[in-house]
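One protein chain is absent from this view; the other protein chains keep their places.
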Amino acid sequence: MRARVIVRLKPAVLDPQGEAVERALRGLGFSGVKNVRVGKLVELEVAGDAGLVKAELAAMADKLLANPVIEDYQVEVAG
Amino acid sequence: MRARVIVRLKPAVLDPQGEAVERALRGLGFSGVKNVRVGKLVELEVAGDAGLVKAELAAMADKLLANPVIEDYQVEVAG
Amino acid sequence: MSTAVVTFPGSNCDRDCALALREGLGAPAARAWHKDHELPPGTTSVILPGGFSYGDYLRCGAMAALSPIMAAVKRFADAGGPVLGICNGFQILCEARLLPGALLRNHDGLFHCEDAELEVSAGGAGMLMCFDRRQRITLPIAHGEGNYTADAATLDRLESEGRVAFRYVARDAQGNGAVNGAQRGIAGILGGPAGNVVGLMPHPERRSGAHLHGADGLVLLRGLVAAGQRPGEVRP
Partner (left out) sequence: MSAATGSTLARLQDTDLSAVEHARDMGLDDAEYQRAQQVLGRVPNKVELGCFAAMWSEHCSYKSSRVHLRRLPTTGPRVLVGPGENAGVVDVGEGWAVAFKVESHNHPSYIEPYQGAATGVGGILRDVFTMGARPIAAMNLLRFGRPEHPKTAALLAGVVKGIGGYGNCFGVPTVYSSTDFDARYDGNILVNAFALGVLRADAIWKGTASGVGNPVMYVGAKTGRDGIHGATMASDSFSEGEEQERPTVQVGDPFKEKLLMEACMELFAAAPEQGGLLVGIQDMGAAGLTSSCFEMASRAGSGVRIDLDRVPTREQSMSAYELMLSESQERMLLVAKRGCEDAVRAIFSTWDLDCVTIGTVTDDGMVRLVKGGVEVAVLPARELADDAPRYERPFAAPPASPAPAPTWSSIEIGARAHVCSPALAPKSWIYRRYDREVGAGTLLDGSNAAAALVRIPHTQRAVAMALCCVGRWCSADPREGARRALIEGVLRTSCVGALPIGATDCLNYGNPRVPEVMGSLVEGIEGIREACLALDVPVVSGNVSLYNSTDERAIHPTPAVGVVGLVEDFAKALARPARAGDTMAVIGWPPAGPTLDLGRVRRLGELLRAMRLEGESLEAQPVMEGGLVSTLVELARRFGGGLFASLPSWGDAASTLHSEEAVAAAVVLPPERLQEAHQRARVADVPFEVLGALGGHHFVVAAEGAPLFEWATEALFADLEAVIPRIVRGERA
């Protein structure tokens, strides 16, 4: 089953990459751009049924993919 | 308007980060995991109506957010 | 007549390059600022130095490739002017499409700072005039994203046109660079209308004197300076 884990910096945490991208986009003339944040998208295949898979993905995120001190995550299972 | 650009390595391009994550997940006992790929998620706010915004996002991706030599992208506009 | 060393805000080898030119070769160096629209007057060759041009956020060199000075560098290169991109400079040249391909994260995901033995695959001409073909040299690398990649057709073309400049001697079973996974062991390539644009991951300026563990790097810098001074090839 195809699944994804989205990992984002918590809203209060500084995102230097997002800031840099925002400045660059503005510099290119995209002046309406605001609040750029850059996150990580981990896409993977997992075996098992949807319910179980979600729990497993959350476990992966807790253990490895995200650090709860500065990041939030969200899991999605395709179809 | 809240929007996102997802940037992924092209399928033919090797993803060392994805491989490392896969190895680490397996090491933690998540043995059913396969084909891990790590992409980038750029979330931002843009002014304008949905149609225009999509075109603008594509322009941003073409110019800066993705490198067509190695990456594909996909734009999404919320609601 | 001088070598322009471009300073992007996050460049951190710009001074080192200028020092190597001045101390190692007695050659003049001028500074070009990323916001400039023109290269300094009298520029006969250009170095894009190593570092983290704009923090290397998003992709190494992506934002630098869009900076005002790069338009001037592109004009200079298109007119046949010698341009050398080192490490981050190589990444910028690829992002600016002055050279083909891209530099991915190293295959093991790690930053590597160590000596690399290289084979000069395209010695004897242009900027590489002071090298013999197949000469072996040692230069240090220091990068997290030096894994050169391009599609097979591009790689074939680079090889058939003799545009692979440097290869890592140490390869893995697939023939890729053992240290970073670079395809076909490519450490540096040539481009531009006359092979006048060179990009490489290793740092020649860090081997520019006996006190710096060797002077192999000076051979390349000398070639760069000389290529810019060839009569009849003076740039706009």
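Letters A, B and C name the chains as they come in the text, with residue numbers starting at 1 for each one.
Here, contacts are C-beta pairs under 8 Å (C-beta built on N, C-alpha and C of every residue); 3 or more make two chains touch, one makes a residue touch a chain.
Bear in mind that the values here come from a model prediction, so they are computed numbers and not experimental data.
The shown chains contacted by the absent chain are A, C, with contact judged over the whole complex.
Here the missing chain is touched by one residue of C:L19, C:A79, C:A178 or C:A194, and it is C:L19. Only one residue in the set C:K74, C:R105, C:R184 or C:H203 touches the chain that does not appear here, and it is C:H203.
Within the full complex, the residue among C:Y54, C:F76, C:F131 or C:Y148 touching the omitted chain is C:Y54.
The omitted chain makes contact with chain C at the following residues, 9-10, 12-13, 15-16, 19-20, 50-52, 54-57, 110-114, 140, 142, 144, 203, 205-206, 208, 211-212.
The omitted chain makes contact with chain A at the following residues, 9-16, 19-20, 23, 67, 69-70.
In the analysis below, only the chains that are shown with their structure count from here on.
With centres set at the average Cα position, the gap from chain A to chain B is 10 Å. Mean C-alpha positions place chain B and chain C at a centre distance of 29 Å.
Of all residues in chain A, those that touch two or more other chains are 21, 24, 28, 38.
Residue positions 58, 63, 66 of chain C each touch two or more of the other chains.
By the touch criterion given at the top, residues 6, 8, 18, 21-22, 24-25, 28, 30, 32-48, 56, 59-60, 63-65 of chain B touch chain A in their complex.
Partner chain C is touched in their complex by these residues of chain B: 9, 12-14, 16-17, 20, 40, 63-65, 67, 69-70.
Residues of chain C touching chain A in their complex: 54-55, 57-58, 63, 66.
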